[in-house]
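Note that this complex is displayed minus one protein chain, with the remaining chains in position.
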Amino acid sequence: MKSTTNSIILEVACRLLIPVLIVFGVYVLVHGEYSPGGGFQAGVVLALAVVLNRVMEPADTKKGYWTFKIIALAGMGPIIYLLTGLWSIPFGGNFLEYGHLPLAVHEAERHLYGILFVEIGVTVGVMATIISIFDSLGKVGDPDDHGSLL
Amino acid sequence: MIFVILLSLLLLIILVTGLIAVFIPHIFGSVVLFNAFSFFVVLAYLLLSAPDVAFTEAVIGVISTAYYVIAVRELRKGDRE
Amino acid sequence: MTMAVFFSYVIFWLIALLYVSGFFGMMEHHHLVKKLMAMNLMQTAVILFFLVLGQKIGGVTPIAVPGLTDPDAYVNPLPQALMLTAIVVNLSTTGIALAFLIVIKKHWNTLDESEIMRRMDK
Partner (left out) sequence: MKHRFSRLSFAYGLICLAVLGIMVYCTTFLPSYTQLDNPAHRNVAEHYITQAKAETGSPNMVTAVLADYRGLDTLIETSVIFTAGVVTYALIAIRRRKNYIWGGDEDHEIDD
């Protein structure tokens, strides 16, 4: 028999925590230039939200996780980074020289946008990689094992 | 001066926690103590005025503990005593 | 040698002790998960060492305060940026090592290193 929840306390706590974690992760990403934070931290916080969701759901779900798709998403991170670097080359800059990005703002502000794009790439890569490692480690078990996660 | 004394005490706590975490016989207790070790390391990073590194270590301590718990659960599957 | 300089060396010695305790744990333990934890101890010691090298006597957090442009007033941001990436790589290393441990457990049905070596010699 399939149980609907792993533990009621865990589920209530995670329902409170997961939206807060997602909002906080996005805040850390876009505010990383002005306060402690940045791409790596935002990626890990967003991955923590998904990992908490994985921990919350009952242990006997037979649902396979989308491990391969999330590996593809992790590959998107370095690609976003690379495209941001290559974007300034047609406009007369070097690789990763954000001052030549075609944005109609002041040059220092162009650097800010370049850093933001780069950190979006880092966030996507780190988040998807951590989730995929968690899925790979966790789903090796016996499919007949109905033990709880913790 | 107070900074140095605080940092030395914190490093002593880190050392003791890490040694207990590595040399305790029970595996799950070791994982939990390793999380405590990670928390004290976060305090040391904050004292060294590196809030970026402290933030990353705080979140990664949680993720690392999740990895250890889920992997040790897989590893102990054969030898239930 | 003043008192502050001596205490800074005490900090270095404590970090060296942390590193060596991780080293001893890696050599001493036969259980592979414990070896992995000892390796994490060594990584933490290296990160702490680099952060201590970037310290200054009255340094503040490397986030620019308006009006404070003295380079001696901030701690060195370069080791922090390098160690930030090192921590994330440590997490990836831990994940790969745990995956290896799971494969070893499935193959040999044990995690005792000396036992595995003994069976490999046969």
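By letter and in written order, the chains are A, B and C; residue numbering begins at 1 in each of them.
To be clear about the criterion, a contact is a pair of C-beta atoms (placed from the backbone, for glycine too) under 8 Å apart; a residue touches a chain by one contact, two chains touch by 3 or more.
Keep in mind it's a predicted model, so treat the numbers as computed, not measured.
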item: Positions on subunit A where the hidden chain makes contact; value: 32-39, 62-69, 71, 74-75, 77-78, 81-82, 85, 95-96, 98, 108-109, 111-112, 114-115, 118-119, 121-122, 125-126, 128-130, 132-133, 135-137, 139-140, 143
item: Touch list for subunit C against the chain that is not drawn; value: 2, 4-5, 8-9, 12-13, 16-17, 19-21, 23-24, 27-29, 31, 34, 52-57, 62-64, 69, 71-72, 74, 76-78, 80-81, 84-85, 88-89, 92-93, 95-96, 99-100, 102-103, 106-107, 112
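As a working rule, only the chains that are shown with their structure count from here on.
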item: Chain contact topology (line, ring, star, complete or other); value: complete
item: Whole-Å separation of chain centres (CA-atom averages), subunit A against subunit C; value: 24
item: Residues within subunit B bordering two or more other chains; value: 51-52, 56, 60, 63, 67, 71, 74
item: Residues of subunit A touching at least two other chains; value: 36, 38, 40, 44, 130, 133, 137, 140
item: Subunit C - residues contacting subunit B, complex; value: 3-4, 7-8, 10-11, 14-15, 17-18, 21-22, 25, 29, 31, 33-34, 37-38, 40-41, 44, 47-48, 51-52, 54-55, 59-62, 75, 80, 83-84, 87-88, 90-91, 94-95, 98, 101-102, 105, 109, 111
item: Subunit B-touching residues of subunit A, taken from the complex the two chains share; value: 36-38, 40-41, 44-45, 47-48, 51, 55, 130, 133-134, 137-138, 140-142, 145, 147, 149-150
item: Subunit A - residues contacting subunit C, complex; value: 34-36, 38, 40, 44, 126, 129-130, 133, 136-137, 140
